[in-house]
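Here's a structure for you.
Not every chain is included here, but those present sit where they belong.
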Amino acid sequence: MLAVTSSLQTVLDVVGVFVFALSGALVAVRRGLDLFGVLVLSWVAGLGGGIIRDLFLGITPPVAVSDWRLLAAAVLAGALVFLLHGRWQEVAARHPDARWRRVSYAVRLLDAAGLALFAVSGALVALTADAGPLAATLIGGITGIGGGLLRDVLARQVPEVLQRELYAVPALAGAGLVVLFHHLGVLNPFTVWLAVGFVFVTRVVAVVLDLNAPRALSSGNQQGSEG
Amino acid sequence: MLAVTSSLQTVLDVVGVFVFALSGALVAVRRGLDLFGVLVLSWVAGLGGGIIRDLFLGITPPVAVSDWRLLAAAVLAGALVFLLHGRWQEVAARHPDARWRRVSYAVRLLDAAGLALFAVSGALVALTADAGPLAATLIGGITGIGGGLLRDVLARQVPEVLQRELYAVPALAGAGLVVLFHHLGVLNPFTVWLAVGFVFVTRVVAVVLDLNAPRALSSGNQQGSEG
């Protein structure tokens, strides 16, 4: 039995859905989608990762379609962005040099928070379902990455996970930390939030500093599709 | 136990697969794909929604790969479009102002029929599998949307569900009607077809009238990718 209560799990999931759904809604608004397009992308971004997690663990139907709180968090996030986006643009127009006014920047910060919450939540659910250490780590990482990935595929933009700053590594490391804490017998609310914070801070630092992993030397790089 | 026979369920599924597969085949022909590309997109569009439904409900293997009638409906639709498309183009060329001659319009009408049939079918299967009201409604909506979504992602066009006319709302409403009828004890073949008709008519009216939901005010709309 895990030393983590189901209420902590619920908090991680609801907050994770909310921030990922905000990111999906912002992408949708930027693409000029209408209210329902915004809600669809909020739902996909907010709940996609958890759906993949549940399918991987044989939890059917996925919590994302049976727990009204997760649905409510996604819908609320979509509605808030839809209503307040115009106001944000007004304020942002008065601070043309501020980095936070750029939608793409806000999307990345929200995405980082969702990544952190879902990577940890995914690992916890996998451990609860008796997955082994490797599976729990990978499922945690995939849970963190999944929602943003589906959002970007639907919105037809390059997935964050293929962009150049560190993305999958913090998610996998955070899930791995949860598995490690579990095996050391020190998994508790404090260490869970420590793992969340670790993923978030690592990812934000990567975005802010534009930390890049090395690239392969190739004369063919970025020459577009040959296929 | 549901008051709906499995033969009605089969009719909904086979007809739904057929019309969605027609839509997939038309998209494929328009993209210049060959016979097998046409069959692949027919299969994906026709069977994708049901596969997602079955995975969400833990029905493995999905009916889409075990019931030959569904496969046959998809293959037949693909072959028909492949064989008759040239003839349609000839006739259409003689009526340059007719709306039905545009492939994108035909795709939307067929898609609307598939959306209606699968949203209702998805809700019925979910209720049969003892899903709760919320889960049955959402799974119905996702079943309706899924096939067209996968078709559009593979064909690299903007998913219908993110276009500007009402799309997800009729699907969710139709699935919700089925759940409501079930809880009121009035679920029977007549009310099932009523729900199908409701979704189809709502969606077709939205396409014909170009009904739009409101959009967020944003100076950044449609400015393309910033990321």
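Couple of notes before you dig in:
By letter and in written order, the chains are A and B; residue numbering begins at 1 in each of them.
In this section, a contact is a pair of C-beta atoms (placed from the backbone, for glycine too) under 8 Å apart; a residue touches a chain by one contact, two chains touch by 3 or more.
Keep in mind that what you see is a predicted model, and the values were worked out from it rather than measured.
Here 2 identical chains are displayed in place, and the whole complex they belong to in this file is assembled from 3 copies in total.
Heads up, the rule we're going with is that only the chains that are shown with their structure count from here on.
Mean C-alpha positions place chain A and chain B at a centre distance of 29 Å.
By the touch rule above, chain A contacts chain B in their complex via residues 28-41, 51, 55, 58, 60-62, 65-66, 68, 71, 81-83, 85-86, 89, 93, 102-104, 107, 153-158, 163. Of all residues in chain B, only 55-58, 126, 131-132, 134-135, 138-139, 142, 149, 153, 156, 158-159, 161-164, 166-169, 212-223, 225-227 touch chain A in the complex they form.
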